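Only one protein chain is missing; all other protein chains are in place.
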Amino acid sequence: MKPQDLVLAIVGSGGEGVASAGEVLVQAAANEGIYSMLVRSYGPQIRGGETLAQIRLSKKQVRSQGDYLDALFVLSWANFFRFSGEIFVKDGGMVFYDEEDTPPENLNLGKDIQIIPVPFARATKELTGDTRSKNILALGFISGLFNLPDGGFNQAIRDRFGKKGEDVLESNFNAFRRGREMALAVPQHMELDWQVDEKKPVLILTGNDAVSLGSLYAGVKFFSGYPITPASEIMEWMARELPKFDGVFVQTEDEIAAVTMAIGASFAGAKAMTATSGPGLSLMTEAIGLSTMAELPLVIVNVQRGGPSTGIPTKTSQSDLLHAVYGGHGNLPRVVLAPLDSQDAIEIAIRAFYLAEKYQVPVIVLTDQFLGQRVEVVPEVDFSQFDPLVIQRQWPAEADLQDYKRFRLTEDGISPISAPGIANGMYTAAGIEHDEKGKPTSNAELHEKMTAKRQRKLDTLLSNEDNLIWEYGDRHAKIGILTWGSNAGVVREVVDHLRLKEVRIAAMAPRQLMPLPTETIQAFVDRVDTLLVVELAEEQFLTYLRSQIQLPENTRVLKRAGAAPFTIHEILHALEEENGKWKQETIPQKTFEVI
Amino acid sequence: MKPQDLVLAIVGSGGEGVASAGEVLVQAAANEGIYSMLVRSYGPQIRGGETLAQIRLSKKQVRSQGDYLDALFVLSWANFFRFSGEIFVKDGGMVFYDEEDTPPENLNLGKDIQIIPVPFARATKELTGDTRSKNILALGFISGLFNLPDGGFNQAIRDRFGKKGEDVLESNFNAFRRGREMALAVPQHMELDWQVDEKKPVLILTGNDAVSLGSLYAGVKFFSGYPITPASEIMEWMARELPKFDGVFVQTEDEIAAVTMAIGASFAGAKAMTATSGPGLSLMTEAIGLSTMAELPLVIVNVQRGGPSTGIPTKTSQSDLLHAVYGGHGNLPRVVLAPLDSQDAIEIAIRAFYLAEKYQVPVIVLTDQFLGQRVEVVPEVDFSQFDPLVIQRQWPAEADLQDYKRFRLTEDGISPISAPGIANGMYTAAGIEHDEKGKPTSNAELHEKMTAKRQRKLDTLLSNEDNLIWEYGDRHAKIGILTWGSNAGVVREVVDHLRLKEVRIAAMAPRQLMPLPTETIQAFVDRVDTLLVVELAEEQFLTYLRSQIQLPENTRVLKRAGAAPFTIHEILHALEEENGKWKQETIPQKTFEVI
Amino acid sequence: MEARNYSPKDFRSDIKPVWCPGCGDFGVLNALYQALAKLQLPHEDVAIVSGIGCSSRLPGYVKTYGFNSIHGRALPVAQGVKLARPETTVIAVAGDGDGLSIGAGHFPHMARRNIDLTYIMLDNSIYGMTKGQMSPTTVEEQPTKTTPYGMVEDPINPVKLALAYGASFIARSFSGNIKHTVQMIIQAIQHPGFSFLHLLSPCVTFVGRDQFDLIRSLSVDLGNEHDPTSVEHAWRVAEEVGRISMGVIFEADKPTFEQRYEHAKQLAHQAGDGDFRNLLKKYRVAA
Partner (left out) sequence: MEARNYSPKDFRSDIKPVWCPGCGDFGVLNALYQALAKLQLPHEDVAIVSGIGCSSRLPGYVKTYGFNSIHGRALPVAQGVKLARPETTVIAVAGDGDGLSIGAGHFPHMARRNIDLTYIMLDNSIYGMTKGQMSPTTVEEQPTKTTPYGMVEDPINPVKLALAYGASFIARSFSGNIKHTVQMIIQAIQHPGFSFLHLLSPCVTFVGRDQFDLIRSLSVDLGNEHDPTSVEHAWRVAEEVGRISMGVIFEADKPTFEQRYEHAKQLAHQAGDGDFRNLLKKYRVAA
């Protein structure tokens, strides 16, 4: 086990504070300059069901959740088994469990795994009189076991419990210390080195936080939304923050009201957005066309989950891709962006507003449950770098307002846009086809021209704007991986790992899916000998790529319906199968070397 | 002008009975064994606005609306000009107008066009005291002018006006006769031969009628719908006919209620459907996923119109294609069928129910405004040929009902489906991911299996069912046209015309768009040297084809946003441009020779 | 059909509820088992149709036909089931969010059709499933995740809505009072036409356990002075502040959709005989 890459998990019931222990751990580590990623999983029960917190800690930025656990902490076995098939302990790994809950006799977790009882509950009760701080005691145990610096924990515990009164704070501190002591006494205890050379400021945030922060920075002034897992946090964030920034927040009666209200606000001149997940996006389909037709800026964040229909609300997927790029009746140009991680999500959200305002189009930002809800530690972001992207709408000039033509047929497709309050800028926005002044028409020629105008804006965008694409790895790669969205993290680790083994490999992920930067992608796929497409859907990305570029004949796809994000091993295996360039045994069960 | 191909149009205001004259003409011709196609167009005004009836008459089955008019009958010039850019008189053609409405001085309709005043209104008033029968007088004039047999008219007029009383009938008869006499007196009068060798029974119907008839024959027992142009006629048809056939008709509050009510009815065991157009289809998106997920048969007819958003409700388009095949969040297998003409629409509707019931999937039938609302005369259809397709749902066998598994993982993906009333067949249908028994799950492995099961049904379908594809023309063609839907008619005429000129050409149109019979299409495109894709949308079909097959590099596309259907000339020009194989002058302005 | 003797537990399915311990919906489920047993309805002739939400998980826990459809669409799906197979006893189940927010547009049309089915709204004044956002019946005092600075709108009154929509049966009950709930479910099912049962069913997790005591303390039975045939009386009940009346609030005798459709069918049969070939003749020309 290398100190800079530790994967552990805590599992228990909802009431045992598993998730909150995970959050404190992330905070504590960050206080010491240690990066991490936290994935929280819950069972189907609304509350009090099984909870899993998987945390990966590293001195380098963490890019994926970690395939195998170095150590697992079981507060109750029954809950552990509810996650069977989802978590795997590394061969030679360690499992610590509460001594009060004896493991089943036929327990078989893997090769050479040490299974060690620890009196988490009893020790807590002895110390504080009840077991409420058991999670923090376990955290103390973890900190001691892996020699994690305790200063960070002290700060994190104070931040978390300080407001709950001295008593609560005190018992948590005591529990933490007791747990740490207990760990120092077990033989498994390790003297890992977590000293970071230079502590740089970081952000701790989820993808949903990131999208919200980016949107606020971009100047969103209107949010209308309807709750839906796993996007609700964006809405709750806006409910909390927008009123502070003099923006308007409305919880609407459904997603159709949410999106049409945002369109109304946009018509009135505000930067407006909504956020949803698959079923909500489907319901918004008709109105997305209205935004296209009335040429009104609109930002929709869609946090993907398992589908179709209600599907699996709490699990990740990339299966809304085809709907995002091709859904909706009629010829419906729209922009679709997809961030790679939380850091990128900030920029992508800002760009979404930039593109929506500049090109007067609907912009869909596709994230997913994995990205949206995991807690990630990323290097601090300098927001001022995005200031050029924080633009105001291009109001009509005086000359435009002489005989104002809202939908003037321009070369680049963009026409001067007015809004209530502007004298002589009056016009009627409409979802009905219209002429340059907005007058309804059913004329075939005009329809042709207006259709082309709307389409043309995407061409203008593609040629005028930054190429939003992520490319990583060997410039002369023989093996290429083409992926998108939150897969980028795990793919990046695969590339890093294989490059250390001198495999010539590179990866690419478009951050702008529509209009797709086809030239860059075509060049990439033409350059490599072997191409692997990686996606968490039924060949949706592959289908989309096929429709947009020429894929080499021997293109292979690694795809799954979703629910769980990809692991490094899955991708390595997929590459191996296709290549035979390195052997199974070259894939270690765990701990990847990363550049 | 060849007698078997005559294109004429009547234009006037809504009140002048233009559309009804067109309908009587079609009926009259059919009574004499003459084929025709009638396209009615209206201006934006709800009622009383401009109306155009374009009728093409032929001794052979008519496949498209006709490019240029041999003769135009103008009841009022103001209304004519509202259609400028939509109708063109052939060089050397004739224009007859009501003498009371003087044509504008600068009138320029084309080369060598005779513009002849006729006292339509005055003659009617002299005869009947008012101008109400003016349209029928004009019809009489038309019949005389082109020597159309008058027996058919007598019958058609009786059918139309018989129920309105002897007086009305009489004045219409008189008007008709007077008009015919007037025509015989003008020098333009022609002795065309309309004698048909063998009169075979025909059907006169619109695409909307055809879909309705097919659905009823297939055994539809539940229709829920919401009005929308140009699909409302299907709904009105069902309101009228279903109660006679002990089916249930419900006008719902919106399209979401329409589709979910149909899904409820399907759950209860009924063959259920709805019909809509673009905006409605977009609204149904979420529920289509429910049908996929709960594996409940469902038929949705979507009559395409101009889009996006409200678009152009009264005009045709093929721009819902990508939404039909790829719309909807999640991995969402569905079947999409597209009939070529009214005759085919009968069969396709029947097949839609067959496939929905057999594979327990949503089936979308894509037609369009042009096909849906034009009046077409087609050879009689022998419905009994479809009897093998009129199937009952496969209820579970006794053995299935022991420990019944509604979503059993079978090899072909199809599981025995139960319904209320079946003892021991109880289960809970759900849009949530579920196990074989229908129990909700968020397990990644199960999700994988169930996703694959649902997808597999389409593979089974593709390998087990008839290849629904239309192929036409030279088996060893060098030029291929790939198209879909109602374009097939005009494409067929192009192929006929060019083959007479010894051009080696063939056309293909898949009638099943999803799952696409890719093998047959791939073979076709590989066979030809030049491929032209023809579609009434912004490269949606092209995009779709790209995503499904390998298109040759030199594939060309003839596309328009829509509103007006393609003409023969447009396609010939497109081919010419690409080929230079025949010269502009080889394309006559009108009258195509057809095999 | 052979006589069967159902006990409440015969209606228990083998799926374990995902509800939080103590959730009010357990009471509804138990009451439903009892009501179905009292009515001796065969498993296969009952269909319970819901949308999405904690409350909408209910169908899966009952051993009858069930349909856990999509958010807000319990009513249209239920109507489809009922009209396609009228022999079925159809019960639609929705949460306050499901039925009054995203599904609000279906409610008036359900009522005006007066299709013979029962609509049970499990009102917990919160979005339970999505973990605690404001719902259409959330009251000002209730903190939620989307009203951090208090509510800026008024709650919706479901009974007033049902009255304005012309629902032919309106009752209210409380899942903390299982006996009463059983009684109301039975009466709702027995009512010919559309019946609406406003069923208070506390969310212990996002609203709080004290809801049970609070509702119990405010509950009063609709006494004899209440005339359920009077819209005025019913409106007064709906307007009550400081107490919650339980029982049948309104009941009217109205023709059902099914009856009226039967009549329409008779007229239709007079216009045409339901023979496909005859229908086809209208389109056929045999020259």
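A, B and C are the chain letters, set down in written order, and residue numbers restart from 1 in every chain.
Assume a residue touches a chain if its C-beta (ideal position, glycine included) is under 8 Å from a C-beta of that chain, and two chains touch if they have at least 3 such contacts.
Keep in mind that what you see is a predicted model, and the values were worked out from it rather than measured.
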Open item on the list: Touch partners of the unshown chain, restricted to the chains that are shown, please.
Closed with: A, B, C
Task: Among A:332, A:432 or A:468, residue touching the chain not depicted - done: A:432
- [ ] Write down which of C:12, C:38 or C:112 is the residue touching the left-out chain.
- [x] C:112
Task: Contact with the hidden chain (one of B:114, B:174 or B:251) - done: B:251
TODO: Pick out which of C:48, C:74 or C:102 touches the chain that's been left out of the picture.
DONE: C:102
Open item on the list: Under the stated touch rule, tell me which residues of chain C contact the chain that is not displayed.
Closed with: 100-106, 108-109, 112-114, 136, 148-157, 160-161, 163-166, 231-232, 235, 239, 254, 257, 260-261, 263-265, 267-268, 271
Open item on the list: Even though one chain is hidden, which residues of chain B still touch it in the full complex?
Closed with: 43-49, 226-229, 232, 235-236, 239-240, 243, 251, 253-255, 279, 309-310
Task: Absent-chain interface as seen on chain A, which is shown - done: 27, 30-33, 152, 196, 199-205, 209, 213, 216-217, 221-222, 224, 240-241, 243-246, 248, 250, 252-254, 256-258, 260-270, 272, 286-287, 290, 294, 377, 380, 383, 419-432, 438-440
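Please note the rule applied: only the chains that are shown with their structure count from here on.
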Open item on the list: If you average the CA coordinates per chain, which chain's centre is most distant from that of chain C?
Closed with: B
Open item on the list: Averaging over Cα atoms per chain, report the distance between chain B and chain C in Å.
Closed with: 42
- [ ] Could you put a whole-Å number on the gap between the CA centroids of chain A and chain B?
- [x] 45
Open item on the list: Two-or-more-chain contact residues of chain C, please, as numbers and ranges.
Closed with: 18, 52, 70
TODO: Hunt down the residues of chain A that sit against at least two other chains at once, touch-wise.
DONE: 43-44, 279, 309-310
